[in-house]
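Each remark here refers to the structure printed beneath this line.
Only a single protein chain was left out; the remaining protein chains are all shown in position.
As written, the chains take the letters A, B and C, and residue 1 is the first residue of each chain.
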Amino acid sequence: MGEHGHHTILGFDRYAFNFWVLMIFTAIEVVAVALTFSMKGTVSMNTVVFILVSVGIVKGVGIAAIFMHLQGDEDSRVLTATALFPVFFIVVMVLFIGLTHPDAADTLPAWCRPGFYT
Amino acid sequence: MEAGGEIFWYLFDIFNLWAVIVLVIVLVWMFHHSLRYRSKDGSDNNVDNFKPGVFPKENDNLTMELTWTIIPFILIVYLTYIAWGPIDEMWTADPDAHEISVVGNQWYWEFDCDPMRGTADAPESSVEMENRSAMMFYNENGILICELTTIEVEGQIKPLLRVKAEESYNFAMTSNDVTHAPFFLDWGLKEDTQPGMETRLYYTPSMDEVGSSLLMCTEYCGKDHGYMTAVVEVFE
Amino acid sequence: MSYGGHDDHHHDHQHSHWGPHDWDHGHGGAPHNSWAPIMLAFGSSIFLLGFTKVFTQTWDSEASIWTYAIHSSQLGLLIAGLAIFTAGLTVFWRQDWSHSGSYEAKAVGTPFRTIDIRKVAVWMFLMSEMMVFSSLFSTYIRYRLGFDNCVELFESSIEPGSTVVLEAGQQCWLPASYFIAEGGYHQEYANAALGFMPDTLIPGAINTFALIISSYTIVLALKTAKDSSLSDAERSRKVGNYLSITLFLATLFLTFKLIEWFIGFNIGHPGDWYYFHAPSLSADHFTIHESAYTYCHHWDHHGGVDHKGACEPGMDAIFDIRMSASTFYVTTGTHGVHVFGGMVALAYMVLKAYRGGYTPQNAVSIEYFGLYWHFVDLVWVLVFPAFYLY
Partner (left out) sequence: MIRSMNKPRSFGLLAILLFALVLAPSVQSYPTGISGAQDGGCSCHGQTASSEVVPSLEGLPTELEPGATYTLNISFTGGPSFAENAEPAALGGFHLWASAGVLAPVDGMVKTNSDGSVTHTGDDKDDTGMGNDQREWQVEWTAPMEGGAKFTLHVNSVNGDGTNGGDLWGRLTAEVGPQPVEQASGLTVLASAILLMVVITLGCVIWVFYRQDPEAFAWERFWPWFSDYITSTDHKKVGTLYMVNGLFFLGVGGLFALIFRVQLATPGNDFLTQDEYNQFFTMHGTTMIFLAAMPMIAGFANWIVPLQIGAPDLALPRLNALAFWLNPAAALLLFSGIFSGQGADTGWTGYAPYIVSHTAHSGATLWVAGQILIVASSTISGINFMTTFCTMRAPGMGWMQMPLFSWSMLIATLMLFISIPAFGIGLIQVLLDRTIGTVFYEVAAGGDPLLWSHLFWYFGHPEVYVVVLPAFGVISEVLSTSARRTIFGYKSMVFALAGIGIVGFIVYGHHMFTSGMSPVLRFVTMLTTMLVAVPTGIKIFNWLQTMHGGSLVYRTHTLWALGFLVTFTLGGISGMYFPAVAMDLHLHETYFVVAHFHYVFVGGIVFGLYSGIYYWFPKATGRMMNEKVGILHFMTGFISYNLIFWPMHRLGIQGMPRRQHTYFITTDEYFALPPEAADWNMLITVAAFMFFASNLILVYNMISSGLRGQKAPSDPWGGWSMEWLVSSPPPTPSHDPSDLPVLEFAEIHEDGEPGFFGRMIQWMMIPEDDGGEEE
């Protein structure tokens, strides 16, 4: 599939633009971590996690949208839908497998206890 | 005696009733339609005029389809509600329950009538501390509520756990190696014993359940899984 | 009607002895046969057989532990499996060698109408890859949330009035980032050259940049291959060069991964301005068998480079850190295997590119491979912060 229009972003070649954005954001990632190292105690871990997550999202979107042509091509919309299809199943997996932990049955919270059997 | 506890049979009867109703509907429907609408002479009457490569004419009826979506849904909601009720009964820890420890091993069961002896949480007992043991436990009134002895099952010596009817028990279970699951046959209860964590079962045997029944392992655990038995006796 | 409306293109195909490409019979011929599937299948079967035999662990019933060994006498089976697999792959690609993507079959109908069928297939494959890495991340999240952090555990144990009792071999989570992003025991050797970050982060950081650059070069390869303003010879050369750079960067990635895991590096001497010192993770005892890891909270600055025996008294504990290491190595290793798979495909594409295999009408292979490669890059974008930095 060839590209239609959208060859440039802000006057730069879109690939080159995206490439430099990725490079800069990776640098931000590394620097954020380096800061926790060199300025121990001044930057909280939560800040770092926040930076890492937001930078990761930006980078992921950049790669998917520009490099994988999920933005700008005429087949982009339907392929984006394809790429997002597993999201529901991933959410189920992370919720059910990643975020539960085994427990004794009596820890079932009160809101799911009807208690009408005698 | 009968396998399965009171709650099981209560639910089982309700579910069975509805199962039979649904089954009868389906079977009557099926036999009626398949005989009533059969090709009488065995010849091929192309009712809907099928032709290869031609999507046939529609055959649906929204009212009927909605009927057998909504009515089963209501039935399901009812059955879920019925099944939900006893959860509280089964999954609530009785604070006064007597704790018995159950440990699964390849391939034998270990019980302890008084796992908390010598700890701050130990329940009151009229018997002096030094008389407390894994084998026997008396409550504060001096009544025996848990005893552990042995019994012969098919030529093998197995543990015999004796518990008192109408006393509440809290089985604190774990495993030393792999997953096991004690199956209290008469009470219709089981829960896995997992290594590295504690699972729990709560039960108050009734007077109807007086007698001995076999306890089996119901989570596959290797070679002698089938011989991993014990006997649980409820006494008055 | 046929797929993509190419009925007017009746072109002569180069049939190889190994049989033509998948879609040849899409243009009217009989389906062709291929030995590749059967070879690939049994090759992988024999490879796995060899793998389980090379890495057979035995149970030491007296000590109640597994003992691990590499049975090199069984390597033959593993290699035989690989050889058959490689031969199968060669057959597979030999059939593709003459393939021209100009007549790529196109989808009909909703919702992929007019999109290349094989491009849809690549996206389907990426869907299942997403589930693969979700499973690994679910495992990671479950364990990460279920474990105490070793550092926090130790810190709470030395607080006054704390009730935390540290037994030898207590299970806890010592994240790889402790060694990589925080420098582990080598913080003081964050050297003259890179004062602001530990040297141990260097391989991971380089790798991150390497993958991003390689993503860019594969895009450039595609763009160049589609550029009809270039002459054929120049295009082939440039596409080949871009693909070679991609291959080089992928190799660089795995090389630095090995350095980080097993080799480490030590450049110059303490005091030199160019002094770099970063022992490998395995030299720092971050391994899947480390059930008794000596954690040093404070290290003795005079104790030397190796942390062994350099703990300040009372400032150490013994932890079981195997789970952290297992998730780290298996997740990043799975990613590494994906990079390696990409390298194998790249090697084929480099050869094909220099021989003029990719033209503006026939650049689909680069496009499809690019999708996969970007996905691998995307996964690294998540793996890197989750495992290296956090």
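Points worth noting:
The rule is simple: a residue touches a chain if its C-beta (ideal position, glycine included) is under 8 Å from a C-beta of that chain, and two chains touch if they have at least 3 such contacts.
Owing to the predicted nature of the structure, the values given are computational and were not obtained by experimental measurement.
By the touch rule given at the top, the unshown chain touches A, B, C in the complete complex. Touch with the chain omitted from the figure is made, among C:115, C:176 or C:281, by C:115.
Within the complete assembly, residues 1-5, 7, 17-19, 22, 25-28, 30-38, 40-42, 44-46, 48-49, 51-53, 55-59, 61, 66, 68, 73-74, 76-77, 80, 83-84, 87, 92, 95, 106-115, 117-118, 120-121, 124-125, 127-129, 131-132, 134-136, 138-139, 142-143, 146-147, 171, 288-289, 291, 320, 322-323, 326-327, 329-330, 334, 361 of chain C touch the chain that is not shown.
Where chain B meets the chain that is not shown, the touching residues are 1, 3-5, 7-8, 11-12, 15, 19, 22-23, 26-27, 29-30, 33-34, 37-39, 42-61, 64-65, 68-69, 72-73, 76, 79-80, 82-84, 86-87, 89-91, 106, 151-154, 177-179, 181, 183, 185-186, 188-192, 194-197, 199, 211-214, 216-227, 229, 231, 233.
Taking the complete complex into account, residues 2, 4, 74-75, 77-78, 80-81, 86, 88-89, 92-93, 96-97, 100-109, 112 of chain A touch the chain not shown.
Everything below uses one rule, namely that only the chains that are shown with their structure count from here on.
For the pair chain A and chain C, there is no chain touching both partners. Across the structure, the highest number of inter-chain C-beta contacts is found for A-C.
Farthest chain from chain A (centres taken as the mean of C-alpha atoms): B. With centres set at the average Cα position, the gap from chain A to chain C is 19 Å.
Centroid to centroid, with C-alpha atoms defining each point, chain A and chain B lie 43 Å apart. Inter-chain centre distance (chain B to chain C, centres taken as mean C-alpha positions): 46 Å. Across the assembly, chain B contributes no residue in contact with two or more other chains. Contact of a single residue of chain A with at least two other chains is seen at no position. Residues 111-112, 114-116, 119-120, 123-124, 126-127, 130-131, 134-135, 137-142, 145-146, 177, 181-183, 187, 190, 195-198, 201, 205, 208-209, 212-213, 215-216, 219-220, 223, 226, 367, 370-371, 374-375, 377-378, 381-382, 384-385, 389-390 of chain C are the ones that touch chain A when the two sit in their complex.
Put simply, chain A touches chain C in their complex at residues 1-2, 15-16, 19, 22-23, 26, 29-38, 48-49, 52-53, 55-56, 59-60, 63-64, 67-68, 75, 78-79, 81-83, 85-86, 89-90, 93-94, 97-101. Of all residues in chain B, only 7, 10, 81, 84-93, 191, 194, 197-200, 202 touch chain A in the complex they form.
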